[in-house]
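Of the protein chains in this complex, all but one are displayed in their positions.
What follows is chain A.
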């Protein structure tokens, strides 16, 4: 499957717990997690990315959001936004 080959270098990394690709409306296109978590992640993170992007843009209109890391007690959520899609990776840094 082409999608998995696209994402396999990421999936092969140490500590990666899940990968989600969602479109600009928050609909999860591809995911390695179960449906309910995917929907939750995609929806909530979509809102977060929109908010962060508008914040950066409000401060400086020439600027734009390139990457977001949300570090929590248990793991780290990394979000790479794009024009039409965004990629979410949940990693548990083992060290």
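We adopt the following convention: a contact is a pair of C-beta atoms (placed from the backbone, for glycine too) under 8 Å apart; a residue touches a chain by one contact, two chains touch by 3 or more; residues count from 1.
By definition in this document, contacts and distances are computed from a predicted model.
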{"item": "Missing subunit (named according to UniProt) among the choices \"Transcription initiation factor TFIID subunit 8\", \"Dynein, axonemal, intermediate chain 2b\", \"CBPA2 Carboxypeptidase\" or \"Potassium voltage-gated channel subfamily D member 3-like\"", "value": "\"Dynein, axonemal, intermediate chain 2b\""}
{"item": "Where the unshown chain meets chain A, residue by residue", "value": "2-3, 6-7, 9-10, 13-16, 21, 23, 25-27, 29-30, 39-40, 43-44, 46, 66-67, 69, 71, 76, 78, 80, 82-87, 89, 91, 93-95"}
